[in-house]
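All protein chains of the complex are present and in place, except for one that has been dropped.
Chain lettering (A and B) follows the sequence in which the chains are written, and residue indices restart at 1 in each chain.
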Amino acid sequence: MPALLQVSDLSKTYKDKNYWYNRKQYTALNPLSFSLDAYQTLAIVGEIGSGKSTLAKLLVGAEKATTGKIQLNGQLLTKGNFKQRCQHIRMIFQDSGTTLNPNLTIAQLLDEPLVLNTPLTEPQRTQLIRTTLQQVGLLAEHMNFYPHMFSGGQKQRISLARAIILQPQVIILDEALASLDPSLRAQMINLLLDLQQKMGLAYILISHNLGIVKHFSDSIIVLNSGEVVESGETKVVLKKPQHKYTKKLLMSQFFQIKH
Amino acid sequence: MNLLDIRNLSIELKTKQGSILAVDRVSLTMKEGEVRGLVGESGSGKSILAQAITGILDDRWEVHADRFHWKNQDLLRLSPQERKSIIAKDIAMIFQEPIACLDPTTTVGEQLEEAVPNDQLTGYFWQKNKQRKLAVINLLHKVGIKNHDKCYRSFPHQLTEAFCQRVMIAIALARQPLLLIADEPTAAMESTNQGQIFRLLASLNQLKNMSILLISHDLENVTHWTNTITVMYSGQFVEAGTTEQIFNSPYHPYTKALLDSSPKANIELPPKSRLTTLPGSIPVLQHLPIGCRLGPRCPRAQQICVKAPKTTNYHGHQVNCHYSLKENY
Partner (left out) sequence: MARDKIYSEEEFPSPLQQLWSSFRQTNVAMLGFYGYLFLTALAILSPVFTPYNSMESNLDVLLLPPAWDSHGDVSYLLGTDSLGRDMLSRLMHGASLTFGLSFIVVIISLGVGVLFGSVSALTHGVKSSIFNHFLDVILSIPTLLLAIIIVAILGPGLSNTLWAIVMTLIPQFIHVTHNAVKEEFSKDYVLASRLDGASSWRILQYSVFPNIVEKIINQATLAQSAAILDIAALGFLRLGAQSPLSEWGAMLFSGLDLFYIAPWTVYLPGLAILFAVLTTNLVGEGLRHAVKMRKEN
């Protein structure tokens, strides 16, 4: 059975923008391949500059890959064809302060992807917005509120609602849990696990918090300066890290717990 | 001897709709050479408490306390000027995003020179410049920056966050304080850099016997580095004790929920299982519950919880709860 998401030889090289006569190039991401099934979570771990945000942008279509291809359900995805992608791959951003337009109500915010991508009529859209808000744990009357009235955790839930409203198959969480308090983080993780079971989603979790990665993910890829340093099943990699970079990461994080 | 002794500190915010009690009767003590963690989620008032200790709150906030002693000297009786001079001499503070806290228009070296106090420079006035430079190089070495030349001439935006945080710590150390308050110093950093900063703080604590008040919103990050921990929730004092006591036997339901919900603290959790959390979310300042503010969310809440609980002390482990979990241990 073909995997849900199949990535082969994906890489990205930037040309130095300052000199248009200069041939200098900068490799953000070296060729990498992986595959992902439904109900599975892939974690991508790495520091700033390791290429994980570039990978997220390539997968969601915000940038064009230099080499390689991405296949979803066997179909090739092309850059620029947002309408094809956005029904299947959605993304949640990190900083909840700037992900929501401060001048739109939540109903208008969630209406936009529906208006652009589905042929539903107005009452059907309102009903879908209501059920989606209830699925993420908010009340239906929150529809008429503006984003500044919500707390950080609630804003992340709204981002999650915006992601699942088109019933996608893959959701990319770009450091979505990093800025939350621990109790809100735990609530979001429970919510994500529930949705994964109910809707059969696949998650790509980009994070540097190894505790969450260990709890939440099935497979892991460790990136360092654009190179894949280690990859495999989470249990195996975190118990017996092979590369010294992975070992260093583990030491700095689990070192902080007193047993 | 207790370095800092605060009893029943309350901080009120005066708004048009009435006054809001942002911090409700919190007590805090610090001994010499102790590293205390102050843990609380957003809205718990921990940053406001730290700012009230250093005296940098503006006129909108009103601070009351039963006792506010620094080295056995009562600070409440002094005038604001005297209080400020005592605090400025002995307490220093470092903040969350270090690049934003440094002046972007001057080099790091100039800012460090500004921080060195005049009374540390002995000698005639033509020697003072050179002595100042030597003092700055000394400070940079103390925080582990070896190539001081490059650092001296750089601007803050050319350095990384971890580097700038070291520079902030160096600026804080210039006055040789007895207490360093670190307000979420590593929130903006990656994990390897976080470890470096915490190690630096631990070494400063051991070598110079400097007390550190480490404020964080994540309990699991600070348990390795602290001797004692105080937990706050929504402006109220929840629990305090040594790190072992809090980690191994939390008495308050909130602390227990915090520990249960963190995957790092529970290593034998089955993967992809639900984490136990408290339902609901942190109350907003406009709609604070009466009495114990955890009441609406607490699984053990009863009728009596509309009255604020009093602190009970079990061998140094203090809890603020009517139904503490002491009987489970």
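Methods note: a residue touches a chain if its C-beta (ideal position, glycine included) is under 8 Å from a C-beta of that chain, and two chains touch if they have at least 3 such contacts.
Note that the coordinates shown come from a computational prediction; the quantities given were computed from them, not determined experimentally.
By the touch rule given at the top, the unshown chain touches A in the complete complex. The residue from A:9, A:95 or A:233 that touches the chain not shown here is A:95.
Only one of the listed residues, A:76, A:139 or A:236, touches the absent chain: A:139.
The chain not shown here is touched by just one of A:104, A:199 or A:250, and that residue is A:104.
For the chain missing from the display, the contacting residue among A:31, A:49, A:68 or A:113 is A:113, taking the whole complex into account.
For chain A, the residues in touch with the chain missing from this view are 60-62, 82-83, 85-86, 90-91, 93, 95, 98-105, 108, 112-113, 116-117, 139-141, 144-146, 148-149, 162.
The working rule: only the chains that are shown with their structure count from here on.
Mean C-alpha positions place chain A and chain B at a centre distance of 33 Å.
On the side of chain B, the complex with chain A involves touching residues 41-42, 190-192, 194-195, 198, 217-225, 243-244, 247, 257-258, 261-265, 267, 269, 271-278, 281-282, 284.
For chain A in complex with chain B, the touching residues are 41, 47-48, 151-154, 181-187, 189-190, 193, 208-212, 214-216, 218, 234-235, 248-249, 252-258.
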